[in-house]
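One protein chain omitted, others in place.
Which chain is which? They are A, B and C, in the order written, and residues in each are numbered from 1.
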Amino acid sequence: MDIVMQGADLESLIAEVFPQVANDFRVEAVTEDGIRLRLRVAEKHLRPGGTVSGPSIFALADCAMYMAVMSRIGPEALTVTTSCSIDFMRKPKAGRDLLCDLRLLKLGRSLAVGDCLITREGGSAPVARAALTYSIPPSG
Amino acid sequence: MDIVMQGADLESLIAEVFPQVANDFRVEAVTEDGIRLRLRVAEKHLRPGGTVSGPSIFALADCAMYMAVMSRIGPEALTVTTSCSIDFMRKPKAGRDLLCDLRLLKLGRSLAVGDCLITREGGSAPVARAALTYSIPPSG
Amino acid sequence: MDIVMQGADLESLIAEVFPQVANDFRVEAVTEDGIRLRLRVAEKHLRPGGTVSGPSIFALADCAMYMAVMSRIGPEALTVTTSCSIDFMRKPKAGRDLLCDLRLLKLGRSLAVGDCLITREGGSAPVARAALTYSIPPSG
Partner (left out) sequence: MDIVMQGADLESLIAEVFPQVANDFRVEAVTEDGIRLRLRVAEKHLRPGGTVSGPSIFALADCAMYMAVMSRIGPEALTVTTSCSIDFMRKPKAGRDLLCDLRLLKLGRSLAVGDCLITREGGSAPVARAALTYSIPPSG
């Protein structure tokens, strides 16, 4: 699983492919086994009471998986999320970004599997965990 | 599982609690075993290529579960999603709303479980399926 | 999704492929959208206190998915379970069989998805729900 795209390239790809959310995420590092992605928490990500919403946390995990796969196989627009399981464990307070540490567990020809822990910046207790599978289309 | 809130009340609750997304959803029916919720698909829900994004589909399932629980126990702001598993099966094209049929499978004192099928308006083949659990706090 | 194998054929297939568990299961019906499978609950399936064990319920869901896929594509030994999410909702008491109603939601060329509800014979409240994905190898 050699790294073929680094953080700056991945952010450019997201800016092109998902312009609506490109400003939400920042690649902290492409790691040995995956990626560390930051959600820059803003007003639009919050629920009343100031916790980050479930869909925002889902989007963070989903985007981390997408970027981790791209970092290894290069830009391949046709990959799609096929499944996700997620547990929400602690309410993340507003005022802090979220960090997603994703590791690729399998990168097969047609299917990729990864799991991730999501923590609040400056905290160690996980806010959420998720596992995702991606379908990789046959290359032409 | 008597129904204690109908569609109009649920939409008012969402408008108050989640104003950012209130216009995205419309209650089609509070059903015998759950709820039917519509996602009014708009530009912001789309990925390039015109399919509805994963986070938008997650948000639909999550909101349907929230509303289904509220329809039975009344407005209880402190319920939280504790987990979700979701399979994305077919790419939904733009230009059609999505419909989520959620059924409550368990409504216990502290935990609720539901599952749902998401279809495209006018189509029968499911776009996605999901199961969700909600934690219900002890009533004061 | 035409039916190409009926209950008796499926039971013969299981007896050949999984002889250890063949006596545990009985096909009640190959249904329009899937299968209804019975777990003949015996001593070996129980936990202390007389409830059916989690692994036994998992095995029921897994076998139902396997048989439902076979009932549509014919005997194809190389299919494998790729994922399962399961919620255990109520403790099933001993002394009653379990019934699994599985519906195939997608039967693609390489991936099948199904979900199921598991109930106790004579009861309507679901004991568990599960969703499963199967990988179907390319046919030679």
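One rule holds in what follows: a contact is a pair of C-beta atoms (placed from the backbone, for glycine too) under 8 Å apart; a residue touches a chain by one contact, two chains touch by 3 or more.
None of these values were measured; they are calculated from a predicted model.
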item: Which residue of A:Gly7, A:Pro75 or A:Pro126 touches the chain not shown here; value: A:Pro126
item: Those residues of chain A which, in the complete complex, touch the missing chain; value: 85, 87, 89-90, 105-106, 113, 115, 117, 125-126, 129, 131, 133
item: Hidden partner chain, residues of chain B it touches; value: 82-83, 85, 110-111, 133, 135
item: Contact footprint on chain C, counting only the chain that is left out; value: 17-18, 20, 44, 47-49, 54-56, 58-59, 62, 77, 80-88, 91
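In this text, only the chains that are shown with their structure count from here on.
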item: Highest-count interface - the chain pair sharing the most C-beta contacts; value: A-B
item: Shared interface numbering between chain C and chain B [over half = same, under half = different]; value: same
item: Rigid-body rotation angle, chain B and chain A, from Cα fit (steps of 5°); value: 180
item: Approximate Å spacing (C-alpha centroids) for the pair chain A, chain B; value: 23
item: Chain centre separation (chain B, chain C; CA means) in Å; value: 28
item: Overlap residues in chain B, where contacts from two or more other chains coincide; value: 85, 87
